[in-house]
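Encoded as structure tokens, the structure appears first; notes follow it.
One chain of protein is taken out of this complex; the other chains stay put.
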Amino acid sequence: MKRFETISFRTRRIIGLSITAIAIAIVMSIHQSIEERLGRASYFSGFSLFGALVALILIGIRRRLPMLPLGSVSTWTQIHLYTGIFAAVIYFVHVPAMIAGGVFECGLSIVFLLVTASGFYGLYASRMLPRRLTAVGGEFRYDQVPWHRNQIATAASGLLRSDHESAATEVLRGFYAKYLRPFFESSPGLTYVAVPTGSRRRRLLAGLKELDRYLEEDTRSTSGQFAALVRRRDDLDYHYALQFRLRIWVVVHSVFSVVLFAAAMVHGVLALRFTF
Amino acid sequence: MAREKLNFPDPPTVDRPGDRWVCGARLTEGKLRQKNEHGVCHAGPSRLGICPLADACCPRRTWASRRKMIGLSVLIVFIAAMIAFSGGEWNATVFKPGELTTAHAQILAGTLSSEKCAACHADASLSPASWFASGGNKHQSVSLTDRCLDCHHTTIDRSSARLAHNLPRETREKMQMALVSNRSAIAPRDHSGKFSPLQRSLLDQESVECSTCHREHRGSDADLNAMTDAQCQTCHSETFGSFATSHPIWTDWPYGRGGKIAFDHSTHAMKHFPSANKTGSPVEFRCLHCHPKNERNELSRAVTYEKSCQSCHDDALKLRTDQGIELFALPTIPEANAGEISNWPPAATGFYDGKVSPIAELFLRSEKEVAVAMRGIVERDFTRIRSESAEQSAAAILIASAHRNLLNEVAEKGQAALVDRAAKTGLVSPSLTNIIRSVPPQLISDTYRLWFEVSNKSTVKAAKPVPFRLASTNDELLVGDEDELLGNDDDLLSDDKDVLLGDGHDNESLSSKPKRFDPTVNLKEGGWYRDDLRLAIVYRGHGHADSVVKSTIEMMSTLPHEDPVRARLLTSAAIAACIKCHPGAAEKMGSWTSPPLVGASRSFTKFSHTPHMNIAGLTDCVHCHTVSHAHANFEPIEREACATCHTAKAAGESCTTCHRYHVTE
Partner (left out) sequence: MESAEAIAVRRPRRWDEPMDASMNDADVAWLRSRQPFASMDSKSFPRSIPLDGILRNDCRLLRCEPGEIVVREGDYGNSAFLVLAGSVAVFVDALAPEQLGRREKERLNWPEAIRRFLFRSCVPEARHPSQVVPSSKNGSEAIRTLDDRQAIFLQGFDAVLKECETVSLGPGELFGEVAAMYRSPRTATVIAENEATLLEIRWQGLRILRRDRTFADSLDLHYREQWLPIHLREIPLLRYLPEDSLDRVARSTQLGSYGRMEWNSEYEKSRQLPLSEQIASEPIVAEEGRMPTELVIVRSGFGRLSKQYGSSHRTTAYLGKSHVFGLEELAYNALRATNSPPRTLAHSLRAIGFLDTLSIPAEVFAEDVLPHVRRSELPKSVSQLIENSERGGSERRQKSRAAKSGRDGGKDLPVLSGTQYQQTELLEFVVQNRLNNGQQAMVIDLHRCTRCDECVKACASVNDGNPRFARQGVVHDRLQFVQACMHCEDPVCMIGCPTGSIARDAETGVVEIHEPICIGCGTCANACPYQNIQMASIRDKSGKPYLDATSGKPITKATKCDMCSSQPGGPACAAVCPHDALVRIDLTESHPLQKWLDRRT
């Protein structure tokens, strides 16, 4: 285990993949031979698939028992990952058709495919998105996003509470009321959360720039601060969107994996009962 | 201004991500709201998410608890659905693991969804309660296979359904022995990695379930018969790789599989219809003339006699069958002994002569001592009797009188007599009955009266010398006939008829008697008649497929091989003529025609011309079937010939292409 902790990720990946490949090869060949010997090959593949499912579920249990020395979750993640690949392949060995006939079986295979797909997406996301998050400045914890949002909003509303009035201030206040306030005080829309783009930010910043010629010194600095707030807020929303994505896939994956497990057991019982 | 320049207070460092609820106020003001000095709200919202303060904030669920909610609700929905469906009457459509094949699906189309499973699966209850009830034992009684056989027992016998190849063990072992014994005939083969302990079958060959090979619920268009070579061979101790290299070599397939008509392709092709000089030959020798295709491009094994043989063979065959078969002929015994039989026809007196006709012998056997007596005489031929031996002459008398009794009985009782005797000798068969049926009783009774009851005085003078004997004794008369005989080409049948005719004329010249009955004239189409010269009752046949002759042969085929009657019948011209082209008929009752082999008996190997005829190269029969110059048949088709097309790539070389699993002995 300790060795496993210390080897570099690249070699770890190679080892993991090769072990998985070997396991798959073994199972497939045994399945093949049982098939040829007119045995119940589907039992074999089915049970090995079920075993894989159990192993896959275990990580959830480990995650929920943080205080026990059951090996680090990152190790479990590795096991989970390669077992997942294994299971995905064995699935295609096991099933006659990618999506089985019959409502229940069809549902089962759809759930399996859904869980598998979400799993692979998760792998991609959890490796790719963090870099993008890191690239965008600032660290916002998901639970504190509303707090940060609120901070920015209050700061923005505070900016214009200056004592001396002028025409320029009016302009700025107008712009704030029309565009900025809704931006600052509302949480980002679904479309943005789904596909975070910089268009919103660019639009607002362009608007502020547009304003510059109507402003004088101090109001200009205020608009500068607005711009800063807009950028900050956009970073925040970007973080929010990506972190949400990073969390929602886990929810989908875990929830449906539980369903999958239950359904798999039902399927197993049916198969055993109705073979002869 | 850069966003880094902005300075915000540090975010709250106190939070409890494990809780269900988070203070809504914290999210806005960034710190817990202080109601009073001791901060009631410091504890945050209650478990139920209620803010303890008077001016309550709206607490929010934490991500963790939201996640839990979603998970639980989905799971509950799933379980509910499961329970609902398992009880409901749609459960079959819900729980079936896949579509049935169209045929089976159609059968079940009518039945209720809730009963569909039960149609095949014994004790098929989907209710969760019954899953854990010990249903296992109940399954043993009625297995899936039994359910299959409920419909398929017509094609597969229940008793042998579970046996490998539907053959009892000993039969299989016999086959294996045979295979092992002529191992020499089998080519050296490559066990290309196929033969390994891993390949040993997992089956008990005495109880192979249908579902072992026929896997249902694989989709409506799935092939239930699909089998891989490895699967076929898993039980076999010898396993084969590719067809071309490792399939055992066969010796004479497809010929010699009980061809029912003896047809010498060689002579016909070479001699009678030489395709070389078409001018000379009236018809060209075309395979398809005798083996026409049907609409499915399947070749018929043979066509009717009328279509293909009659034109050449009819006359000859007629002549042979004319001579027909004897039911009955009086032997000649010396006058000394003749006395012992009351008014024995003088025509049948003289030195020992005549044979016991085979059919008559069958009837005479019904009397023990007669049977014994007959056995005492070589080939039942009276000419072979040595007159000095007492017992032989005694036997002769006994046989002679037996003839008379037989005739007498029939005269009195009619067919019943024959039937009784047949019953006594235990050879009642439809064919024999058919013969009996054809014999007219009046003819017999007349015969009896004429030969035995008409006073012999009147006939004595006339009766000697018997022209018949003349015919056979005085030689000089025969001389001319000899020439005639020689001059006549090989038609043997016609010449002694001429002899008869000849002395027939002499008869007239000698004594003016009423003109003798001439079958060639009065019995053109054949039938029973009395031959007063030979004192015999004879049947005259009428060419191909004569019913009485057929019956005789069928009757004969039932007789044991060592029975002398059989041998003697075979010598008779008419029967020989039939057997010449129908060799099978003598051996096997009623095997006259060649039934098509395609889809006939369920043997291990199957072949159909249909797919082959679609290939341009193969439409010419001689491509595969080459007539032999050496012997009277075709050269066998070599494995290589098939292997040219039958490879994995091309026409396929899987076992099931040419072999059946379900066979019948």
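Per-chain residue numbering starts at 1, and chain names A and B are given in the order in which the chains are listed.
Everything below uses one rule, namely that contacts are C-beta pairs under 8 Å (C-beta built on N, C-alpha and C of every residue); 3 or more make two chains touch, one makes a residue touch a chain.
Please read all numbers here as calculations on a predicted model, not as lab measurements.
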Candidates A:R63, A:K178 or A:R202 - the one touching the absent chain:
A:R63
Missing-chain contacts on chain A, rising order, are 6-9, 63, 65-70, 72-74, 76-77, 125-127, 129-131, 133-134, 139, 141-143, 239, 243, 246-247, 250
Touching the hidden chain in the full complex, which residues of chain B are there? Just list them.
10-19, 38-39, 42-44, 46-47, 64
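Assume only the chains that are shown with their structure count from here on.
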In the complex, chain B touches chain A at residues 1-6, 8-9, 11-12, 15, 17, 22, 26-30, 60, 62-63, 67, 70-71, 74-75, 78-79, 82, 85, 93-99, 117, 121, 124, 126, 131, 135, 139, 143-144, 198-203, 209, 211-213, 217-219, 222, 228, 230-231, 234
Show which residues of chain A lie in contact with chain B when the two form their complex.
33-39, 96-97, 100-105, 137, 141-144, 146-148, 150-152, 155, 221, 224-225, 227-229, 231-232, 235, 247, 251, 254-256, 258-259, 262-263, 266, 269-271, 273-276
